[in-house]
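Removed: one protein chain of the complex. Kept in place: all other protein chains.
What follows is chain A.
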Amino acid sequence: MRTVTAPHLGVGIGWRPEIDLTVERLPGVDFVEVVAENLHPGELPESLRLLAERGLPILPHAVSLSLGGADPVDAARVEHLAAVAETVRAPLVSDHVCFVRAGGLDAGHLMPVPRTREALEVLVANVKQAQRLLPVPLALENVAALLDWPGAELTEGQFLAELVERTDCWLLVDVANLHANARNLGTDPVEFLTAIPLERLAYVHVAGGVEREGLYHDTHAHAVQHEVLDLLGELCSRTKPPGVLLERDDEYPTDEELAAELTAIREVLS
């Protein structure tokens, strides 16, 4: 059943409509990621069609499945992700280990789940259901948190390791989120990287953020901090990641600045 190795991806950047031309002309971009909820299957933006014609892998990244939520999986959301995956002929898709909705409210954000056996049971059941509806493998990403649930029974690394063990999902490790949780919650990044099954690593996210009032905020609107690149280096000392992708979602810098951040990533990988 298990795919032995993840597809090689290289160095990529999150495609956003605001930087479509930038992404097209940035040198050395090997793959892109798109926010699945922002696309209509069957009618791709011109820029993505162009990238697809160049043979770049396009990976749909979902933000709304709420697989860590207690509510039943919303099949329509998973089917939308599946349809986007078919449209871009994606090798895999992803979402997060988080919940977005609960009690009839929508947080508009990726909220951490309690690291308890009980929450893990629900997450595993939801992930298995989503996998049945998806045409390609699913990778799940660690999120950045400002607060921690009481009563944790597992570390974040143990929680993800067990999730992989029980669902056979892939991992999307966000080293900026790992930095955020180290900073905000006291997560030990080395323990995290030791606990997770690195052979199930699909790719890595790198993003910028900012320190405010003693907390690290994962904004995707600021420059990548050197601590985040250091964590990428720590990860690379243990495994060769199949891909590394830079995420930028707001306050877009110049093309040169984005190119420099991609170069900095490549230097860590080399």
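Everything below uses one rule, namely that a contact is a pair of C-beta atoms (placed from the backbone, for glycine too) under 8 Å apart; a residue touches a chain by one contact, two chains touch by 3 or more; residues count from 1.
Following the convention adopted for this analysis, contacts and distances are computed from a predicted model.
S.K.: For the chain that's not shown, choose its UniProt protein name out of "SCO6045-like C-terminal domain-containing protein", "Aspartate carbamoyltransferase", "NADH-quinone oxidoreductase subunit D" or "Arginine ABC transporter permease protein ArtM".
M.R.: "SCO6045-like C-terminal domain-containing protein"
S.K.: Hey, which of A:Gly12, A:Gly69, A:Pro137 or A:Pro189 is the one touching the hidden chain?
M.R.: Once the missing chain is taken into account, the touching residue is A:Gly69.
S.K.: Given the contact definition stated above, which residue among A:Trp15, A:Phe31, A:Phe99 or A:Tyr203 touches the chain not shown here?
M.R.: Looking across A:Trp15, A:Phe31, A:Phe99 or A:Tyr203, the contact with the absent chain belongs to A:Phe99.
S.K.: From the listed residues A:Pro114, A:Gly157, A:Gly208 or A:Gly243, report the one that touches the chain absent from this view.
M.R.: Of the candidates A:Pro114, A:Gly157, A:Gly208 or A:Gly243, A:Pro114 is in touch with the missing chain.
S.K.: Of A:Leu146, A:Leu198, A:Ala223 or A:Cys236, which residue touches the hidden chain?
M.R.: A:Leu146
S.K.: May I ask you to list the residues on chain A that touch the chain which is not drawn?
M.R.: Touch set of chain A with respect to the missing chain: 69-71, 99, 101-109, 111, 113-114, 118-119, 121-122, 146-151, 213, 215, 217, 250.
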